[in-house]
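What follows is one structure encoded as structure tokens, with my remarks underneath.
Every protein chain but one is kept in place in this view of the complex.
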Amino acid sequence: MRLRLPLFLVTGFGVALLLQYFIPLPAGQAFYSRALEWMQVIFAAGLLLGGANFARLHLKRAATRKDERPYSLLALAALATMLVAGAVSIGRDSTFLWLFDNLQAPMQQTVFSLLAFFVATAAYRGFRLRSVESGLLLSVALIVMIGRIPVGELISPVLPQAASWLVDVPAVAAKRGILIGVGLGSVAVSLRVILGVERAWLGGSQ
Amino acid sequence: MKLPALDRRALYVLLFLAVALPLLFPIGLVGSVSKSTRQFHRLIESLQPGDVILISFDCEAASWAEIGPVARAVILHAMKRDLRIVGTSFLSEGTALGYRLLSELATEHGKSYGEDWAYLGFRPQYVAAMLGLGESIIREYPKDYLEQPAESLPIFAGVQSYRQIKLVISIADDSMPQYWVEYAGGRHGVPIAAGLSAVMLTTFTPYLDSHQLVGLVSGLKGAAEYEQLLGVTGAGTRGMDAQSSAHLAIIVLVVVGNAIYFRGRRKS
Partner (left out) sequence: MSEPAIWISALCTLAIYSFLYRDNPVYRAAEQILVGLSVGYLVVITVRSTLIPRVWTPATDGNPWAFVAAALVLLMWTRLHPKAGWLSRLPLALVVGAGAGLSIPALLKARVTSQMAAVLTPTPDFNTFVGALGVITTLAYFHFTRPRTGVFDGVARVGTWYLMIFFGATFGFTIMSRISLLLGRSEFLLGTWLGILP
């Protein structure tokens, strides 16, 4: 029951929605619309589950680990503040959007901008011409980096043209090969899921 | 041979200076406009005043410094062309970013909410939402971001689904345009264009080449090019000096690092 019912559902919904693409009957259409709606709602419930787990984790941490307590309390306080602000309003002049614009977004942007500094360190210490293949990779990277900036055009008009050609022809060809391979592989995995062969999504003991 | 002991913090300062100095003392470097940006610009130019386009803010705040100028330039163009804009988002942070940008530009250009633009808000399951928009926009979004009944907004009179939408633009920092192409473009035939972060350009150029994407603008350079075509100066244009200088700094670091490495190898 714990295994059979979910597998029956996955096969049922998978086959039904696959067939609906090729045979769009009116009854199938109603089922299709309803299934799309349920997917949204289930996904939303899953996101809330993540939020609940986050709160549970930090409450436990705050209760049991003295060194982590201040940080967990901060995280929970931030969560609570956002929930309260969001419960009141999410409109243009709301506290919710203010917190997003002035705290969350700037910090999020700053965290990711740290990567630029790590790239600089890696450029000096890590990017090495150790083989023909790595030389090719590095050369193309350098050509693209120079070719895509205004300075590249000043150095030589060939640079932007070379960068464009590398991106538009050989890189496209390689990515196309990857897309075709991944596409076929993904279709195979989807079929395995529908047929109940692939059960990793069940989690835990299957 | 070991590299000269250079504290990583010195490298950080070097990079910061490479970015900050051109911002403080701008040169005003301007590059040429790429083929793909021109194509995107022509695409918007080809639409008629009153046409409805859907802009999906499929990005996170982390990449907004790069994607924001692209979105701003495209929306500015759309508003100048008097296109009617419907906004949505399939990534949570994109919801607030998109709403903020659209409402700011709408106010600047005298566009009225509900008639000239509307914001539908967030949908967590993008596949279901993309397919749902093909059936009925109102059914997929019974309420807009401000929790008003979507049916009551004049912009949706006569706009039921993709059939009445002339173009979908995905402002994305990850793979979302791919899903737009697969589900909305593939199943419903609606034209899809993308405003991307630079890192995604090589992923989506094959889709542009195969005409599954009808337009593509990427990165801060793409934003600078678009601003050039619009005759405005924005964050894209302002950033080109610093972008150039930082690139050169990185290239110098790579060359110096490799030169020292090879010299050490020859000696040993």
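Just so it is clear, A and B label the chains in written order, and each chain counts residues from 1 on its own.
The rule is short, and it goes like this: a residue touches a chain if its C-beta (ideal position, glycine included) is under 8 Å from a C-beta of that chain, and two chains touch if they have at least 3 such contacts.
In this text the structure is predicted, and so the values were computed from the model without any measurement.
Within the full complex, the chain left out of the display is in contact with A, B.
With the whole complex as reference, residues 9, 12, 15-16, 19-20, 23-24, 26, 62-66, 68, 92-93, 95-96, 121-125, 127, 131, 141-143, 145, 147, 178, 181-183, 185-187, 197-199, 201-203, 206, 209-212, 218-221, 235, 238-239, 242-243, 246-247, 250 of subunit B touch the missing chain. Although one chain is hidden here, its contacts on subunit A can still be listed: residues 2, 5-7, 9-18, 20-22, 34-56, 70-72, 74-83, 85-87, 90, 96, 98-104, 106-117, 119, 123, 133-134, 136-145, 148, 166-184, 186-187, 190-191, 193-194, 201-203.
In this section, only the chains that are shown with their structure count from here on.
Separating the CA-averaged centres of subunit A and subunit B is a span of 16 Å. Interface of subunit A with subunit B (complex): residues 21, 32-33, 36-37, 39-40, 42-44, 47, 90-92, 97, 100-101, 104-105, 108-109, 111-113, 116-117, 119-121, 123-129, 138, 142, 145-146, 148-154, 160, 164, 167-168, 171-172, 175-176, 179.
Within the complex formed with subunit A, the residues of subunit B that make contact are 3, 6, 8, 11-12, 14-16, 29-32, 34-35, 60-65, 93, 96-97, 99-100, 103, 123-125, 127-129, 131-132, 135-136, 139-140, 145-146, 187, 198, 201-203, 205-206, 209, 219, 221, 240, 243-244, 246-251, 253-254, 256-258, 261-262.
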